[in-house]
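Following this message is one structure expressed as structure tokens.
Heads up, this is only part of the complex; the chains shown haven't been moved.
The chains carry the letters A and B, assigned in the order they are written, with residues numbered from 1 in each.
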Amino acid sequence: MVRVLIFGATGYTGIELIRLLSGHPDVRIVGGTSRDWAGRRASDALPYLSRKQDFPLLSIADMTEKAGEDLAFLALPHGQSALTAETLLEAGLKVIDLSADSRLNDVTVYQKWYGEHQAPNILEKAVYGLPEIHRSLIKKADLVANPGCYPTTVLLGLAPLMNLKELDTDCPIVDSKSGVSGAGRGAKLTTSFCEVGEGFKPYGVLRHRHIPEMEQELTRLGGRTIKVRFTPHLIPVSRGMVSTMYIPMRDDTSGSALREIITGYYEKETFVRVLPAGVYPDTERIKGSNQCHIAVEVDERTGWVIIMSAIDNLVKGASGNAVQNMNLMVGLEETTGLTGLPIFP
Amino acid sequence: MVRVLIFGATGYTGIELIRLLSGHPDVRIVGGTSRDWAGRRASDALPYLSRKQDFPLLSIADMTEKAGEDLAFLALPHGQSALTAETLLEAGLKVIDLSADSRLNDVTVYQKWYGEHQAPNILEKAVYGLPEIHRSLIKKADLVANPGCYPTTVLLGLAPLMNLKELDTDCPIVDSKSGVSGAGRGAKLTTSFCEVGEGFKPYGVLRHRHIPEMEQELTRLGGRTIKVRFTPHLIPVSRGMVSTMYIPMRDDTSGSALREIITGYYEKETFVRVLPAGVYPDTERIKGSNQCHIAVEVDERTGWVIIMSAIDNLVKGASGNAVQNMNLMVGLEETTGLTGLPIFP
């Protein structure tokens, strides 16, 4: 039994970790932290938990001090995560950081987009944790940086294509759409029902903090400098994320050829599905699952390729992927606890 | 391994059975029926199914002919279910009927609310399948009538109170609200997004077909004739159902006394949660799970009791409860495959 802690257990990614781990046969959540519920039980915040699934909630300080378990998930806001990660690593825990604090290799890039980094030393230990791409490194890591939700759609969608000579992947256009849970839990006017519930809008144009993360990882995949043109939008649903990506062709290719390449790339993957021609990813058919659905089309009239990829931002885009990382880090079968089907409708 | 068939596999309750059973360790879906997808594979209709989870789809006629498995779920419209149930029972399968065709003991009542019954002989074999109330009968049954979603909320909410001398439970007022999936899958103007997606309304006032079912089962629980005053409404969500029930007091009692009685009644139940004072059932915290949440308050100013109960209409109100029945019928631990937490948010 792997004994785990969840820091930030009552935020949306923390709650999703509880949901996924409660169905995991080899894991036991032994404690969590919560700013609002410290000193109480998880079932006070989440009345649907059974006695067996329950665990105590502490403050971050109290929890860090006591921590003598196997592994910790950090579902904390960026800026709060780094120091906690450092302390827990020193105490001998493996750490999966769902915040942005461990994702960027270059601390100056972090500082530009997020502000001061509280524990820059952890960056060299951190492994970027998208299992479909970095599986072997993750298995040996003590600190895994769980990818951002937008980068997950972009990297899974583009990874198989980055070095195809037929495509010019140097600067993809990425038009992304996210459900509201991506903004985290908390009392904000900008995510309140009447402000966003029956509307749709772009936001954070040119300024979204996932840009440097996408570029870092695409650059690594491409072996050359890659930039992205990224525009995020807000969808009035709790969960769901779609990225529609546009890439110019250099040489003739076809939808079926690209579909075959992507299918081949993910042949052994459990969670990535390449859709047949004419079928497109639909978050309504992914919700609650760790799957990523990918479609590709070639616009012969204009010489461009369209790649569409979709995930549940809280599962493959956060907590599900984190559990997948945990399985790899502790030597369990990678898909354990993650094979639940989407909840449709 | 229990080998099961799903009749009506591509409707919403069929799809939900697939979701639940795909996570059930002791069950294998070996086939299903679908009007629209007969002759193809389940994964053609539901692209998120893996090869291991896949199974063939036939017409009802073809499937009935071949059926040599252990148990069949009938997720068919009422009227279509009865004959199929009869045939499958004769072929030696156990049958769980999610339609209304097996629920009413009295065929004349069925005829009044639903029209001609195609196989009235099955009624005497059918056991009404709400496990929290009829567990022992279900264990021995070959044909179980899975309860309607509205009756499930009403029966679970009222069962503990039906014979309390302090309350007059002869004719409860039941004001219910259901998510849109309760209307089934299919091309209907009345459930299309723009007609119902940003609105709320009562419907089927005084005419809803779940009335005789509620009255039959409440009468059985009360040991005297019970009627209900029932008004259903449509909520703009896919899943979720709340019944708010009003009962006059005969003698003084208190919220905490009633809460204790209900808690005692469900003490050993895994899926029913009685909420503490001041906390009310919220479908957002139940979605996707087999739980039923119940709250009770006493209005001392006016001498009435308010009982609120909520479920996911597709899980405890249909497919989850059906799997619970299956577990009982084939001798498995009752909660197997059903302990998944709600998906929140």
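As a convention for this text, a contact is a pair of C-beta atoms (placed from the backbone, for glycine too) under 8 Å apart; a residue touches a chain by one contact, two chains touch by 3 or more.
Bear in mind that the values here come from a model prediction, so they are computed numbers and not experimental data.
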| item | value |
| --- | --- |
| Homo-oligomer size of the whole complex, from 2 visible chains | 4 |
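Here is the rule we go by: only the chains that are shown with their structure count from here on.
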| item | value |
| --- | --- |
| Rotation, 0 to 180 degrees and nearest 5, that superposes subunit A on copy subunit B via CA atoms | 180 |
| Distance between the centres, which are taken as Cα means, of subunit B and subunit A, whole angstrom | 36 |
| Subunit A - residues contacting subunit B, complex | 12, 15, 18-19, 22-23, 46-50, 53, 181, 198, 238-239, 270, 273, 275, 279, 285-289, 291, 293, 339-345 |
